[in-house]
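Missing here: one protein chain of the complex. Every other protein chain is in place.
For clarity, chains are labelled A and B in written order, and residue numbers in each chain start from 1.
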Amino acid sequence: MIPKDAYYTKDHEWLKVNGDEATVGITDHAQEALGDITFVDLPKVGKVLKAHDSLLVVESVKAASDVYAPVAGTVSAINGALGSAPELINQSAQGDGWICKLKPFDASAVGSLMTADQYEAFLAEH
Amino acid sequence: MPYIPTTDQDRETMLKSIGVPDVDSLFADIPASVQIPGLNLPAGQSEAEVYEHMHRLSHRNSHDLISFLGGGYYDHFIPACVDELSARSEFYTAYTPYQPEASQGTLQAIFEYQSAICRITDMEVANASLYDGGTALYEAAMMAIRLTGRRKILLDSGVNPIYRNILVSYTSNLAVDFEEIPVVHGQSDRERIIQALDDKTAAIVLQNPNFFGAVDDFSDVIESAHRKGCMAIMSVYPVSLGLLKTPGQMGVDIVTGEGQSLGLPLSFGGPYLGFMASRMDHVRKMPGRIAGATIDGAGRRGFVLTLQAREQHIRREKAMSNICSNEGLCALRALIYLSWLGKHGFKELANTCAQKAEYAKTRLSAIPGVGVKKSAPTFNEFTIELPCEASGLVSRMIDRGFAPGFPLGRYYQGMDNYLLVAVTEKRTREQIGMFAETLEGVL
Partner (left out) sequence: MSKLIYEKSAPGRRADNLPRLTPAEAAMKLRIPHKYFREQDAELPELSELDVVRHFTNLSRKNFSVDANMYPLGSCTMKYNPKICERIASLDGFSALHPLLPQLRGGGVLTQGALEVLYETERWLGEIVGMDAFTLQPMAGSHGELTGMMLVAAYHKDRGNRKTKVIIPDSAHGTNPSSAAIAGYTVVTIPTGADGGIDLARYEAALDDDVAAVMLTCPSTLGLFERDILKIAALAHKRDALLYYDGANLNALLGRCRPGDLGFDVVHVNLHKTFATPHGGGGPGAGPVGVKARLIPYLPTSIVVKRSDGTFALEYERPKSIGYIASFYGNFGIILRAYAYMLLLGREGMRRVSENAVLNANYIQARLKSRYDLAYDRLCMHECVFSASRQSAKGVHAIDVAKALVERGIHPPTVYFPLVVKEALMIEPTETESREQMDELIDAMLEIADLAEHDPAQFPAMPRNTPVGRLDEVKAARDMCFKA
C-alpha cells in the first residue's frame, strides 16, 4: 500500500508537502532492499541542497545507500530519534521513520515527481 | 606433478561428465593466436633442490652482524611460542573470516588484538590492522581530511622520512597540501608548529619517539591543534609505550605505528604490521576491517567483521579506503607477543631497552670526538655526532662485524656526521662494550 499523500522519486525517496515545509524519507521498498538499517548519517540542519544532491547515507549490514534530495531545499529539521533507533525506518518508512524536513523547498519541482500510482507502476516494471 | 592430485582416470571421468573430449577444448574461448605452448621457464625442481638453492641464497646475506640499526624497525627477540602458535595451519591457511561461524578463531584473535592496541595506546577503538606503519600513516591523514573537510597536512620532519615520502607519493593525484616543519636540534619546533596550525589544516602529524630517538610530550601542541579545529595524528613505536606517556593521554586523535617490533621478524622489509587506533566518534570514517562482538541465537558470544559499509566491497568508489586485506597473521603474532609479555613484561621490556641504551650512550660519549646529546630525553634510540662522515664509518664498522646504526645524512640535510643508534634487549653489555671499543678504534 503506497501512501497517496506523498510524491516519489526513481531512487525510492518520498516527499510529503505540509504547507511551506516538506518531509523526506525513503520508501518501504528501499528499506526492504537495504535490510536491517544500522546507521543513519543525518544531515546538518541548515544544509542547502540542489535537487538530486546527496542528502545523507543510510547504512545496513550489507549495504550503504545514498539518499538524494528530491527537490532543492534547506534542511530545517532532522529526525533525531533515528540516532538511537535507526530501525524506525524499517518499521515505519513513511511514518515514524521520516528522515528530515526541508524548509524552504522548491515547490515548483514537486510536479515533476511521481505520484503514488506512478511509483507503484514504476516498481512493477523494475 | 606437485600438489595436483588428479590422475588420468580422474581426468577421463571428469571430461565425460562435462561432455568434452579433452582439456584443451575447455580453453576454446581463448583466441588461438594468444594461446602459448608453454612458458619460457626452467623445468620444475624437487623440494630438496629448491631448498638447497634457497638455503644458498640465504647464506649470501649477512644477518649476524651485531646490530644497532633501528630507524623504525628493531631487532627484538621473538619468543618461541609466537612462532609456534602462529605456525598452526588453522590460523595461517584460513581465509578472511567472511563466514563467522567457521572462523571464530581468527575473529576472536582480531578482537583481542584490537583490544590490545587500545590498551597500550589508551585509545577507544583500533582496526584489524593495515599493511605497515607508513601506509597506516597515509590512511590516517586521509581519515583526518575526511573528518575535517580540510586539505592541508602539517608534517613534523621528525616523522620517519620514508613515511613522509609515502604520504607525498600516495596523494600526488589528490588535492592535498603538505607543509613540513623542520626539527631543531633533532626536536620538534613547537612554536613554528603552533604558528602553522590554521583553519585550513586538517591535521598535524607527529612521531614519538621521533626519527632521531627524541621523546616528547606533545599535549600542548595537540591542545593548540584542537583549538584551531585540527586533528592530531601520531606515529608511535609500540615497545616504547611500555614506559612512555601514551598518545591517548596526550589527546591524540588518530594513532598509527609500525608493529614489526611486536613479534615480527625484520624479514628484509615485510610483511609488517600497520596499526591504527582512534576515538569511537570517528569509527565510521576509519579504514580497514573491524571485528565486533555480538551473540548468536542461543545467546553465545561471538565475533564478526562489522561496519562493512565503510569498505570497498560495499561502498566501491566511495569507500573509506581501497584496502581489502589486513595483515591477519602479523596481527595475530603481535597479539600473542603482547599476551606473552603481559602487563609487567611489556613494562620491563621497555625499561630494559631504555637502560641498555643509556649504558650505550655513556660508553659512546666517553670516546674522544664522539658527541652524545644529553639534553634531549630518548628511549632506546639516540643520535651521536661523529668527528667524521657517518657513512664511511658505517662501512668500516660493517667490516668489523657491526651494523653500527643509520647515517642520518641520507635523509636529512647537513647531518652527514650524525649516526642513529638503537639498542634492544638483545644487545648484551659485552656487545655494547665491544661496539664502543671498536668504534673508538676505527675513529
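In this text, a residue touches a chain if its C-beta (ideal position, glycine included) is under 8 Å from a C-beta of that chain, and two chains touch if they have at least 3 such contacts.
Nothing here was measured: the structure is a model prediction, and the numbers come from that model.
J.: Using the touch definition up top, pick the residue from B:Asp253, B:Glu381 or B:Glu425 that touches the left-out chain.
T.: The missing chain is touched by B:Glu425.
J.: By the contact definition given up top, give the residues of chain A that touch the hidden chain.
T.: So the residues of chain A touching the missing chain come out as 36, 38-39, 59, 61-62, 86.
The working rule: only the chains that are shown with their structure count from here on.
J.: Any idea how many Å lie between the Cα centroids of chain A and chain B?
T.: 44
J.: Could you pull out which chain B residues touch chain A in their complex?
T.: Within the complex, chain B touches chain A at residues 284, 306, 308-310, 314-315, 318.
J.: Chain B touches which residues of chain A in the complex?
T.: Result: residues 38-39, 41, 59-64 of chain A touch chain B.
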